[in-house]
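For this depiction, one protein chain was excluded, whereas all remaining protein chains were kept in their positions.
Per-chain numbering from 1; labels A, B and C assigned in written order.
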Amino acid sequence: MNSTNSLNIGLIGTGRIGVLHAEHLAYRIPNARLVALADVNRAAAEACAAKLNVKQVYDSIDPILSDQGIDAVVICSSTDTHSRLIEEAANAKKHIFCEKPIDYDLKRIDKALQTVAEAKVKLQIGFNRRFDPNFFEVRKKVAEGKIGKPHLLHITSRDPAPPPIAYIKVSGGIFLDMTIHDFDMARYLVGSEVESVYATGGVLIDPEIGKAGDVDTAVIILHFADGAIGVIENSRQAVYGYDQRVEVFGSEGMVLAENNAPNRTLLSNREGVHAPLPLYFFLERYTDSFIAEMKTFVDAVIHDKPCPVTGDDARVPVVMGLAAKRSLQEQRKVNLSEIS
Amino acid sequence: MNSTNSLNIGLIGTGRIGVLHAEHLAYRIPNARLVALADVNRAAAEACAAKLNVKQVYDSIDPILSDQGIDAVVICSSTDTHSRLIEEAANAKKHIFCEKPIDYDLKRIDKALQTVAEAKVKLQIGFNRRFDPNFFEVRKKVAEGKIGKPHLLHITSRDPAPPPIAYIKVSGGIFLDMTIHDFDMARYLVGSEVESVYATGGVLIDPEIGKAGDVDTAVIILHFADGAIGVIENSRQAVYGYDQRVEVFGSEGMVLAENNAPNRTLLSNREGVHAPLPLYFFLERYTDSFIAEMKTFVDAVIHDKPCPVTGDDARVPVVMGLAAKRSLQEQRKVNLSEIS
Amino acid sequence: MNSTNSLNIGLIGTGRIGVLHAEHLAYRIPNARLVALADVNRAAAEACAAKLNVKQVYDSIDPILSDQGIDAVVICSSTDTHSRLIEEAANAKKHIFCEKPIDYDLKRIDKALQTVAEAKVKLQIGFNRRFDPNFFEVRKKVAEGKIGKPHLLHITSRDPAPPPIAYIKVSGGIFLDMTIHDFDMARYLVGSEVESVYATGGVLIDPEIGKAGDVDTAVIILHFADGAIGVIENSRQAVYGYDQRVEVFGSEGMVLAENNAPNRTLLSNREGVHAPLPLYFFLERYTDSFIAEMKTFVDAVIHDKPCPVTGDDARVPVVMGLAAKRSLQEQRKVNLSEIS
Partner (left out) sequence: MNSTNSLNIGLIGTGRIGVLHAEHLAYRIPNARLVALADVNRAAAEACAAKLNVKQVYDSIDPILSDQGIDAVVICSSTDTHSRLIEEAANAKKHIFCEKPIDYDLKRIDKALQTVAEAKVKLQIGFNRRFDPNFFEVRKKVAEGKIGKPHLLHITSRDPAPPPIAYIKVSGGIFLDMTIHDFDMARYLVGSEVESVYATGGVLIDPEIGKAGDVDTAVIILHFADGAIGVIENSRQAVYGYDQRVEVFGSEGMVLAENNAPNRTLLSNREGVHAPLPLYFFLERYTDSFIAEMKTFVDAVIHDKPCPVTGDDARVPVVMGLAAKRSLQEQRKVNLSEIS
């Protein structure tokens, strides 16, 4: 880290999520300094830099890695580049924040994590939902024992609209693309490891998704090491918006989180009592969590504290996703231990 | 039916649920006349009769069946007597309201239903939850197409406390004893038949339940003929009371039903905002539905209308329960067609 | 009281509220026996009697009062007859349940209460809302000290639609006709006497109401002896249905009661999240409270317990109503002590 009490950061990948993180680093996180941007699409990086008043713009990560004034990188490029960029950054002794997932290939994940470990740099993975005020509070209540021993977990996770078919074809499938966040939530909320996965699903929204070899509606059962049973419900399209609710039921009670809406108004008229829809999608719903996770990362690096989302936290949801894929194909419960 | 515009009824079995129905017939359903009570425990029948001012009291069904002034019977005796009493009542040309289930043996169910069909008497099964104002409204919205085509069903069904171990041992297991109501709800709410069942569960509440060969916590996945996927979550013990919620999600929206509480008050103090617990158990939560189902039965007989819960509605949940048992044992998805 | 453990009752006035009480007495209150009905419109009484299987039907109260087998009367006739009927019933040593108000003339009220006191019969006034599960719970929390010392009371009380203009002309005005229930609630909830009233209002719904000398929208401020300040908001027309909410705020917290709806369902679609309207009007909302108040009266007579709504409880809201009328006219705060 540089000598002052702030962190100089280079960000790679100025797509949607990259721009989001860049804005937060520029305006919302006082002790972060966004000093460089890189994107293979240089024009995109330049547009973002102009808006945020960032001086250094590149079309590759190399100048950032060789810049001794830069302490950390934020990797927001496409998933297929993550493991390579992590390794390069680690070798350049940069601390790393990387969007999920590291890779869909466990060997590549392990290699990247190994490189990080050897370089002794910090690595945090972008499972932002852990920083959502709702889910954070649910986890807090569970961890404090307020519901006793967890027995049942329920996660409702529905997107407002499916991504383009072209995206779905390269997404790795719903379990690795969408459910992976819920897999992380499951481990986080219950505080126990998952031992097996049973997945089922169907193509109920768009036949094109089926032709692409994926499902658009899924239900997954998780068995936890401590005996708890979890259920995840996914849909690629909830017409009323982003549906993100969780519930943990235990021996002494239950804690749940409802959806967030843009306001708390109620309109009563001849037809009924009407409340606003949930916040539309993850950019709206999880704004606070994106800021909070980045603040945590910046703080962890500056004060040499452990990152709250570790390499193992990055790996396990991929294992769960691969297990879910196999379970769907083979119509049986799959133990995580089956996935190498 | 007798010549007047009311229905003379004999009730068999004056245990908890029998007394409940008896009170409703005596005080809450104007065109029903509760004229006779029978119980193998004659003292129980007499106590109930005294309270409700019923003149005829017996220790068997026979005098009721031979009484030409009695139009219908309400069977609330123990489950093992249901199929036999249905047959005897049908042969005596009495219309029949019978508590669920008819039997756990499909052959005996089929024989009873055959007898009813031949006798051309009416038969209604006590799946009272269909008459709960919440679930009725959910079904109404689904049937009206308000949520489009159903994709996902979720039923949360948790009892406030487990029954005695002695009861559990003869209960037929959680799926036939407790989940059977949820199986009925699933078919009712979605309006499509279930094709397969995947059941899992655990013993998380009381090891004695495990020793009795049962589970106390269960998750069941249902596949419907129309492609929808259903999830049922059961627990024998929710310390906060009877948890009875449903949710149907579809192509055009979602409808759900929250728990009912005894009042709509909120207390705010230094510790938080506090709402009352849900109504404690089925007697409190489903009072209105018990009355409504009996009114419907009485009305169906008097005006010769079809009963809303048919013999087939009685049979299918038992098939689902048997499939769930097999699924739990064999750890695989079981098609209902596998159950003879 | 007759020798058995039940109460023989004659009911006078078979209009809307009379029929309601009659049905409850006939079907919902086991230890009450509705044995006689009277109405100046004999046909109305006969129709009600036929429906409820009541044998004695009259066109005046006299045969009921002279019937030694009748223990109590329920007076549901028009308000202008209440004080006279109370006196006649008291003189005949019948216990009395009388709909509110006794009269709009305090001298006549006092005379009636004096007669009741001398006859040593029981008198209960039909302020049914005290028996509503919501308001009962609010009062309970206040009485238990859960909110500390009360500081502010808020009552929202809006009808779904105004009564006919003909009714309004003879109603005594909104304060004596509609707000009187809220005046009773105010004293009941706070547990302190009101010392002064400030009333304001307007004609915002129907100019005909103004022509009849009344207002259709009103706000009333109450000062309680213990220092608390209350606000009542009235409207003759809430298009979304009967709006009946209360809130008591105190030194240690707040307790409020929301409206009751027919079910707890929520529909989410592209337009929003939709909940059902409140129960439409007092017959729907206050069913349970009507039954509970009558059970309490029957129980008080049978077991010689004090009636929970006394003669004084009948008188004070009329004083408050008269004070509110004067306040509206004179545009100033009126002390109750100004009203003789």
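Methods note: contacts are C-beta pairs under 8 Å (C-beta built on N, C-alpha and C of every residue); 3 or more make two chains touch, one makes a residue touch a chain.
Computed from a predicted structure; not experimentally measured.
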Chain not shown, its touching partners among those shown: A, B, C
Contact residue for the chain not shown (choose from C:A47, C:L106 or C:I229): C:I229
Given C:T217, C:S268 or C:S289, the one touching the chain that is not displayed: C:T217
Omitted-chain contact residue, chosen from A:A43, A:A143 or A:L267: A:L267
Residue touching the undisplayed chain, where the options are C:A50, C:V170, C:A225 or C:V239: C:V239
Subunit C residues touching the omitted chain (full complex): 148-149, 151-152, 154, 156, 158, 198, 200-202, 204-205, 217, 219, 221, 223, 227-229, 231, 233, 235, 237-240, 243, 249, 251-254, 331-333
Touch list for subunit B against the chain that is not drawn: 238-240, 261, 268-277
Hidden partner chain, residues of subunit A it touches: 27-28, 30, 51, 133-134, 136-138, 141, 146-147, 252-260, 262-270, 276
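One rule holds in what follows: only the chains that are shown with their structure count from here on.
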Distance between chain centroids, defined by C-alpha means - subunit B, subunit C (Å): 39
Inter-centroid spacing, subunit C versus subunit A (mean Cα positions, whole Å): 58
Subunit A-subunit B separation of Cα centroids, rounded to whole Å: 43
Residue list for subunit B, restricted to those that touch at least two other chains: 252-254
